[in-house]
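Only one protein chain is missing; all other protein chains are in place.
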Amino acid sequence: MKFFLKKFLDLIPTLLGISLICFFMIRLIPGDPVLNLVGERGVDPVRYLEMKKALGLDLPIIEQFWHFLKNAFHGNLGTSIVSNNSVWFEFMERFPATIELSLVALFFATLIGIPLGIYAAIKRNSFFDYFLMSSSLIGYSMPIFWWGLILILIFSVKLGLTPVSGRIDLTFDIPLFSGLYLIDTLQSAVLKADGLKPFWSAIKHLILPATALGTIPLAVIARMTRSSMLEVLGEDYIRTARAKGMSKTRIIYIHALRNALVPIVTTLALLFGSIITGAILTETIFSWPGIGKWIVQSITSRDYPVIQGGVLIISFIIIMTNIIVDVIYYFLNPKMRN
Amino acid sequence: MKIFFSELFFELKKNCGAMIGIVFIIFSLFIAFLAPLIAPHNPTEVFADALRLPPSFISGGKAGFFFGTDDIGRDLLSRLIYGSRISLSVGFSVVVISLISGTFLGVVSGYYGGMIDRLIMRLTDLIMSLPSILFAIVIVAVLGPGITNAIVAVSVVAVPNFIRIIRAQVMVEKNRQYVQAAKLFGAGNARIMFIEILPNCMAPLIVQASLGFSDGILNVAALGFLGLGAQAPMSEWGTMLSDARSYIESSPWMVTLPGICILLTVLSFNLLGDGLRDALDPRLKKQN
Amino acid sequence: MRDLSKEILSVDALHKTYDIKKLFRPTLKLKALSDINFHLDKKETLGIVGESGCGKSTLAKVLTKLEPRTLGEINLQGIKYDEISSHDFHSKIQMVFQDPYQSLNPRKKALDIIADPLRINTNTSANETRDLVMAMMKKVGLREEFALRYPHHFSGGQRQRLGIARALMLRPEILILDEPVSALDVSIQAQVLNLLLELQEEFKLSYIFISHDLEVVQHMSDRILVMYLGRVVEYGSRDQIFNNPLHPYTKILLESAPKTHREKSNQAITVKGELPSALNLPKGCAFEPRCPFAKPGCKESIPLLEIKQGREVACFEAH
Partner (left out) sequence: MSENLLDIKDLNIFFKSDKNPEPIHAVRDLSFSLKQGEMLGVVGESGSGKSITNLALMGILGDGAIVKARECSFNGRELLSLKEREWQKVRGGEIAMIFQDPMTALNPFLTVEFQIVETILAHLNISKSEAKNKAIELLLQVGITSPKDRLKSYPFELSGGMAQRVMIAMAISTGPKLLIADEPTTALDVTIQKQILTLIKSLQEKNNMSVILVTHDLGVVSEFSERVQVMYAGELVETGNTSDLIKNPHHPYTFGLLSSRPGAVERLAKTPLASIAGIVPAFHQRPVGCQFNPRCVHVQEDCKKGSIPIERGVRCLHPMMEALS
């Protein structure tokens, strides 16, 4: 319990810091913030004062920050200049797309990476080990914005197997429940005449971006699993298990694997940050309508409220993920519970 | 120190991957330094009659343009050669900035502990909750896009890695008896931190520096690709990729080549970093 | 018995408490040292024995000012610890550490390891420093050509010699030896012990010799302090402690130590159970829960050191 309290207390300065950065971001932009917000089209003086007041810019700076915090806490992150929608609404509209992409990428990276890493550790210094370690180093070094383009070049342009962009063929009209197309298409398959066709379409659209996004996590997970496993296999208690007459498989799966996976959980938290980075790039390449593409577009269109709100929300999500991972770590490691 | 590096090199020589990495790094340094002599053309020179030519070894290519030309008729090979200058100096700047500040903060944080440590750790938490691209977006939003701002953003994001690694090592080292012995003959805190302890943190620092180099190159290229980093007509590889995107179907070489350059450069630093880790990590040594 | 003119170090009512701070809980007090009193004469060796957790390493740290003390007074040649300048302090009291693999900076050459105390504290010229280092290396039995080597080229015994040389460079009068041979192989231990005896003669050193190895302490010490859980349980001359121990813990300690030559005693006494937590000490005598001779009264209050048969003992039942 104390562990969680301490974690929670550590959270406060971080959140405050992020809010400060986002708060000052708009105010540090050279020029008048109101003019920055309305763009360069010019504005009549009455409207200017109205806006200034609406934005709270006439108040002292501390009070402005307080209002900003209060609003942010209530999910009120301002409105987009481009679409006039609330930032929160725009975010929620796009968030499922990013989550679907990231989860699928991470899921496959974990599902493939961990067994590969274990196998390489067991077969240390074998051909397979060398092969896996070299290819994972290449994967780790891969500029994914280029990798995505190469995947498009091969699978879409040359082979014509997959679509170039989007989440699903526009011919399908899918009722949205969760916003995750893989789930929504399955659900609609029961009701609609199209059957599983929309589902396959969603998968076809997803497969390339997920591959591009999953490559680096896959490489990292495979390497981490291998080295963590090797470290554990060198521990004294593995020698004890052998001396007790345990079989090789039992030693690997019961005595070593669990202990080796604990540090990997921590890596997954760090990976989440790089997945967000990756998602921003991947979504740009594949025109995936998620928050990454949304934020990059907002830079081009100088849509400051969107940048501010987007950065705030994404950092918040990353911080929350770290907390969740800490909690998982806490439950995996008996030492922490003591 | 001299012995340290000669032994390190002895260990590295046994590692095939690391040697490949070193050879390629030396090769790219060579190219970067001699770019004006090697490059067949000026990287910004426009050949109006040679738009999007394929490489000379493919049908349709011209002899003067070995890797072909881009959408406004600039020689791709020359642009790639000059691009290595940018990438290597970007990597170098990122490592220098983040290494110096990260090492200092990490040593102080690990050695003193207490409030200073907590303050610095919260700062790293803060930076780590902002992925590099997001941080760059904030900076670009304020200062506008450009290679310098991109380097600043990427360096700041790289600092926590150095802080954490150095801090962890310092916390181990400061409890060793040689530090107590130093205190006993009257060595001051600054001397203990930077003369006694820091040289013993070299191993993880060197590894992280090598990996930081590749991260720096990759991240700045990514920013260039998003239009947040280097701006045209700079021949930065990420920016070149971004320009080439629309021609992926008709002129795939424009996409392929800059990416391969990024991949190879990043890979060679990662190979080196990996080799260094194997050579320096005592735990791995024990298993051998 | 105390001859103040011979005394070089005296420790009065020394306490060391660590505060263990926890969020939303009262701060816990870990009593590492409670009410320690002893003195050290010139050219004498005081042995300090006890098992892990008895506070002997904390005592070494407090005596060398590596850790501040909580209460009590320490006098070095009649001057209070707080009133000695740090320069004077470092040149009067030095320490040899337990682990020869940790106590030498792996990135420094032997020459620099030994020379640094001089370089920091004196204005000795570079040439003179070098000569002094060489002379000291010779004295501790290291060949001159080793001066430019790094610690990992040395064996455990040689490293410990290096550590001794470093400690002696400022010509201290007191040397605190914290388990100086326990990390060494048996055949090497005797070499280092002999060296320490020679050096004590030559430099007129006073030793505080901390060890868990009773045979070694018996061989090296003039007087002995036995510690248990942060308190002194028995304090007397070597012969008093070894030939006629009065405190049950001392008896058991002597009994438990494996010896090659011993008359097999039939009435072997052993302790029950294990060390209690230092955070949760018993109300009475700290040894009571494990003591085979404990009486109900031992639970009630802490026995104080009293002079019995010529030495100090902290036990109600010892006479």
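Quick notes on this structure:
First chain written, first letter: the chains are A, B and C, and each begins at residue 1.
We adopt the following convention: a residue touches a chain if its C-beta (ideal position, glycine included) is under 8 Å from a C-beta of that chain, and two chains touch if they have at least 3 such contacts.
Everything numeric in this text was worked out from a predicted model, so none of it was measured.
All shown chains touched by the missing chain in the whole complex, by label: A, C. In the complete complex, the hidden chain is touched by one of C:91, C:105 or C:218, namely C:218.
Of the candidate positions C:75, C:124 or C:191, contact with the hidden chain is made by C:191.
Of the listed residues A:85, A:178, A:247 or A:287, the one in contact with the hidden chain in the full complex is A:247. Although one chain is hidden here, its contacts on chain A can still be listed: residues 235-237, 239-248, 250, 254-255, 258-259, 262, 333-335, 338. Remark: the residues of chain C touching the chain excluded from display are 45, 51-52, 155, 157, 185-191, 193-194, 197-198, 212, 214-216, 218-222, 238, 252-253, 255-262, 264, 270-271, 274-275.
We adopt the following convention: only the chains that are shown with their structure count from here on.
Compared with chain C, the chain whose C-alpha mean position is the greatest distance off is A.
Ranked by how close its C-alpha mean sits to the mean of all protein C-alpha atoms, the top chain is B.
The greatest number of inter-chain C-beta pairs in contact is found between A-B. Mean C-alpha position of chain A lies 23 Å from that of chain B. Between the CA-based centres of chain B and chain C the separation comes to 51 Å, rounded to the whole angstrom.
Within chain A, not a single residue touches two or more of the remaining chains.
Those residues of chain C that touch chain B in the complex are listed here as 61, 64, 66, 86-87, 90, 94-95, 97-99, 102-107, 116-117, 120-121, 150, 163, 166-167, 169-170. Across the complex, chain B meets chain A through its residues 17, 122-123, 125-126, 128-134, 137-138, 140-142, 214, 218, 221-222, 225-228, 238, 241, 245, 248-249, 252, 255-256, 258-259, 262-263, 266-267, 270-271, 274, 283-284, 286-287.
Against chain C, in their complex, chain B makes its touches with residues 1, 3-4, 176-178, 180-187, 191, 196, 199-200, 202.
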